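Worksheet for the structure shown next.
Yeah, one chain of the complex is gone here, protein chain that is, but the others are all in their spots.
This part shows chain A:
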């Protein structure tokens, strides 16, 4: 791979670009339902709710909300990727590391390599999957409830979703956490890495191991996942070529946050004024750039000196988005706390 670093790309741009997975996309045609309008769904996956025999009234409002929530944009087809394809992007990176071209202030260029490790993941699906994994163990809903139940606040304050969501709070007064989970979807699987970096297994291996017990990790599609689904990837440096002298800033570690659901695919998560023509066309591969990021041991100017100071702002913004995401979900992300120096008792 010849690293084509555009002259306008800063080192931070390069890092984000070369660690963004680009996944093969598939299409799902829109299905017109023959049900009455108030029950009409614009997405085939919600038929599952009917299959499970949920009370129609609850379901109606739920579906309408969820539907608008999960797939607010009108499209002829729904494009999606499978999680299995997503993990394939990390195959070579897990084995060889991902190369990021870096320009130093003295004009030297080199390529720094980073290995991805699964730092955290939460997969929320539609309720259909709840049935399949009812007998699952500690990694599923129970642990999520545990993490939420640490808070003493009442349930209706929990996890309000996104902007422009129509929250139907009235119906939730008596609800337990169980029902609240329904707003996010069913927590099919979650994992939070706690071991030291020296002992970790690269992302591909980790996923393969976890998928043996949770096959949905491979087979689930982005359209099956709620917008709450996300993952964090920790990037640890290997070495750079050419090696030469030691450059402190190149020992920086990164933690990138990515969404996994189709809901956000057409959104410009980054306000990228400079590249308006890069908006994704239908049928092209789907890219999952990080919506949030934390860094560790960032000391010098390699990462912040580009783009006339915009990099610095960007770093701050990425960090704050990651922080607020975790707060919304009310989860403790071990690596995030470690990277940002937060010590929890």
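By our rule, contacts are C-beta pairs under 8 Å (C-beta built on N, C-alpha and C of every residue); 3 or more make two chains touch, one makes a residue touch a chain; residues count from 1.
Keep in mind that, in the parts below, contacts and distances are computed from a predicted model.
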item	value
"Polymerase nucleotidyl transferase domain-containing protein", "Pleckstrin homology domain-containing family J member 1", "Protein PBN1" or "Signal peptidase complex catalytic subunit SEC11" - which is the UniProt name of the missing chain	"Polymerase nucleotidyl transferase domain-containing protein"
Option from A:78, A:102, A:115 or A:293 whose C-beta touches the chain left out	A:115
Touching residue (missing chain; options A:12, A:187, A:204 or A:286)	A:204
Sole contact to the chain not displayed, among A:99, A:185 or A:290	A:99
Of A:215, A:242 or A:309, the residue in touch with the unshown chain	A:242
Those residues of chain A which, in the complete complex, touch the missing chain	1-3, 91-92, 94-97, 99, 111, 113, 115, 197-202, 204-205, 238-239, 241-246
